[in-house]
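Quick one: this structure, given as structure tokens, is what I'll be asking you about.
Only a single protein chain was left out; the remaining protein chains are all shown in position.
Coming up: chain A.
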């Protein structure tokens, strides 16, 4: 079976481009050009050079010996936390800024929840000297002040999204409205594998450098390219898409997606989209999303702002529906405990998003000789306040 996108922009039943006509010219321009541009030699060269010299790739694949011992299996960490700006997000923004330049766009817009994608976008805009406008929910601006300051230092304009629930989904709505209002000179850098086709595929391709490197690195360390399992946290799902990418159609490699259960899947305060969502349309994509019976999109909850999204990328919706992916949800408390444990055992403080992926080992058992690769998608600096509050540090 093929788990990649098909030529119509669908992953199984999910994906497509359910967009108002006002967005059609821009999305169509991107759809017609993105593959050609990405395959250009000059694009490849510039992209790879920046990933190496600016982002700091390849990121290490690190065998976490003490953490592994604890769970009696072999756990490797793909160190995306060591990327410039502190998370995998920059792989995509580097790719998209180069894309925007080739499409002749001079103005960049983006949405951000916790601010990681906003910072990664502001960073590449500074690098390329392009105007940058970041939409961020008013509530998120208040609780993520350091990232707002970072974006401002990098020269970006941060515009508060005051509509709806004033968080990530509303910031995304505002960014889309901006794109409607500025159809000629603007490129929208979406931060995850969500949105209308070709975004999910384009972002997944930019993030696929993660699994491309894992294959080579694992061959060196274990004498084989394929692990037994790949594990990643999923909000929209971009770090997961990057880690799964080259293993999607290789069914010997188990795919594990970890969602945020918040205070518990049935608590009413959760972001576990696969468990709670139904098929529908959010931000131009047919996928699984959390919604009322009447089809109104609901506000999710997670202690981690990066997993606090009511939908999930169409690739992941398809992995869930077909059973190709194993979906596990992890509560706030379990994630926080795993974050602390990794810090003590390995000297690595992970982002709380990432800590969700690490928390599965408490309940999900693996064989002793299983090779499990976990995407360590981001570092925990931005989450110190949350750690401090949670553990009374």
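Please note the rule applied: contacts are C-beta pairs under 8 Å (C-beta built on N, C-alpha and C of every residue); 3 or more make two chains touch, one makes a residue touch a chain; residues count from 1.
Here is the rule we go by: contacts and distances are computed from a predicted model.
S.K.: Which one, "Peptide/nickel transport system permease protein", "Tryptophan synthase alpha chain", "Phenylacetate-CoA oxygenase subunit PaaA" or "Carbon-phosphorus lyase complex subunit PhnI", is the UniProt name for the chain you do not see?
M.R.: "Tryptophan synthase alpha chain"
S.K.: Out of A:284, A:300, A:339 or A:378, which residue would touch the omitted chain in the full complex?
M.R.: A:284
S.K.: Based on the whole complex, identify which of A:70, A:163 or A:343 touches the chain you can't see.
M.R.: Touching the chain that is not displayed is residue A:163.
S.K.: From the list A:18, A:54 or A:387, which touches the chain that is not on show?
M.R.: Touches the omitted chain: A:18.
S.K.: I'm checking contacts with the chain that's been left out. Which of A:2, A:39, A:293 or A:363 qualifies?
M.R.: Final answer for the missing-chain contact: A:293.
S.K.: To test your reading of the contact rule: which positions on chain A touch the chain that is missing from view?
M.R.: Those residues of chain A that touch the unshown chain are 16-22, 24-25, 163-164, 169-170, 173, 176-177, 180-184, 278-284, 291, 293-298.
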